[in-house]
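Partial view: only certain chains, each at its native spot in the assembly.
Going by the order they are written in, the chains are A and B; count residues from 1 in each one.
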Amino acid sequence: MKKIGIVGGTGYTGVELMRLLAHHPEVEVVAMTSRGEAGKRVDALYPSLRGHTDLVFSDPGEADLGACDLVFFATPNGIAMNEAPALLAKGVRVVDLAADYRIRDLDVWSRWYGMEHASPEWVEKAAYGLPELYRDEIRDAQLVANPGCHVTATTLAMLPLMGMDWIGHDRIVADTKSGASGAGRSAAVHTLMAEAGESVRTYAAAGHRHQPEIRQTLESVSGREIGLTFLPHLVPMVRGIESSVYLPLTGEPTKAVQALYERYYADEPFVDVMPPGSHPETRSVRGNNLCRMAIHRPMDGPMLVVSSVIDNLVKGAAGQAVQNMNLMLGCREDAGLEQVALSP
Amino acid sequence: MKKIGIVGGTGYTGVELMRLLAHHPEVEVVAMTSRGEAGKRVDALYPSLRGHTDLVFSDPGEADLGACDLVFFATPNGIAMNEAPALLAKGVRVVDLAADYRIRDLDVWSRWYGMEHASPEWVEKAAYGLPELYRDEIRDAQLVANPGCHVTATTLAMLPLMGMDWIGHDRIVADTKSGASGAGRSAAVHTLMAEAGESVRTYAAAGHRHQPEIRQTLESVSGREIGLTFLPHLVPMVRGIESSVYLPLTGEPTKAVQALYERYYADEPFVDVMPPGSHPETRSVRGNNLCRMAIHRPMDGPMLVVSSVIDNLVKGAAGQAVQNMNLMLGCREDAGLEQVALSP
């Protein structure tokens, strides 16, 4: 069994990693660190794990993460860039679920994350953990930057159309709707049940960190400049993201779009292109690692619309991280990720 | 007291009319019809009305609606076009909350509603019940067509920009999120709590009836052809619609957009333009008749975004109907509509 460590295990991505790895055939979580909860059983904080683990949170300073084959950083932004390099230097492989290594352009990164980067040398060495695009790089990488949740749903919805001459790359709109778990497990007022329940609202309308991350990938793939208006919304549920992407047609598609998508994702284990006329529901991927999508051309008009759904904690975070780990460690790509979605 | 009748009172717009009219100073509901519930007390079906009414549902054939000053049709599409003309001929004034008289072009109407129109002569005489645009026509109209719910939130979000040379009228996107009460109070599978709870999805992505209704108004106001991609979503809540409208900029705005909106709606009792940087929440208008909106230009990019919220049963249906009634009967425009929103 390969040895796995999790740094910062008290948040939702930490418990979700534990859920997914509980029955993984080839790896074992041997350490889970938490400054605040050191000494406490993991299943005392997360009763859903009772019977599945005997782990005790360890102090970050004392955990022997250097003995791990791979370590997940399930920490807030700005931690991995300081703590991962020491592990990487020991040859440990790392998947960072935060944003530290996602953006290549350090100036852009600093502007959006409000800090200077502490380990810029690792930014260029990191693979971007979207297996549908970078499977080979991920296999060989020592450090993988796991993509953002809105990013994953939105990017996958557009990839097959990038670079097509009949797509207007300069006026793309992505309107996403996210459940409250995306905000993490930190005491806060605006995501209280009494604040976020029975209500919908936008947030970060002036600009959101996931916009440059989506753009970076789309520009790299299309070789064109991307104009993207990205607007996230908070909806009253726990899990799930739906992204509705609107792409202007500048001419008639020269290929059947549905077939284009089906072919593009034909071999992908975790992308499901639904039949024409479908309306993907977030619940249809609740708890599993799929990105499920459908393509529409409303009223045969001048826009293509792709509706794409993921579970923000799975394909949008811990599940994609496990998929990346599987690639890095040479495991079956869907090991630990076979769960059927919980619906209803 | 003016006498008011409600045809088809068992749905959500029926009970909502009763709620709003319960304390109206100048009108009294004297008849509420229902084929299925005739003889039953209204408050037996809607316990929230206990103590506020002694009305009994009457059979549509037996209710003396001809003696009313004004009758609301809170019926499914296709009823008012058959039943309203007889009342109108008697001089009764009518507000139709369904779609029968909303669309001027009878062919367009027939295509979307799947029936031939039964009283086309009244379509051209009807006023479109959006007071912010047609206040004078509504005052004098004998028949008012109350706008659709998605329509109200979306149209009001765009009105001040219509006709501006720096707005691209051909590639507008409206992405709306609606609570489940918009689907009405009819036994159905897809809006069961166990189906619609904890999940988000699009619907009618191929085309929705509210698209031509929005276009009709915007084209009339702007004098231009409108290209509108409209995509509604079902979110897991009971009340509320949020509409995010994306308008391409084709040049630099020649006016300060925030000020433009504030001036346009300065005298409107039921439109609230929030300060720059705001993110309207649907709960901030829960139970009241406001349309509340904020304008953004994300990342100073090539799109304006307006986020607009209403309560789908109030400004999106019964509240706007009461506002129209007030105009028609010469009451204070906000009579019966003074409630503060229920938040949290």
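Keep this in mind: a contact is a pair of C-beta atoms (placed from the backbone, for glycine too) under 8 Å apart; a residue touches a chain by one contact, two chains touch by 3 or more.
If you're wondering where the values come from, they're calculated on a predicted model, not measured in any experiment.
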A student told that 2 identical chains are shown should find the copy number of the whole complex to be 4
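One rule holds for everything that comes next: only the chains that are shown with their structure count from here on.
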Report the inter-centroid distance (CA atoms only) between chain A and chain B in whole Å. 38
Which of the residues in chain A end up touching chain B in this complex? 170-171, 173, 175, 177, 179, 194-195, 197-203, 205-207, 211, 227, 229-231, 233, 235-240, 242, 244, 246, 248, 277, 279-283, 286, 294, 296, 298-299, 301-303, 305, 307, 309, 344
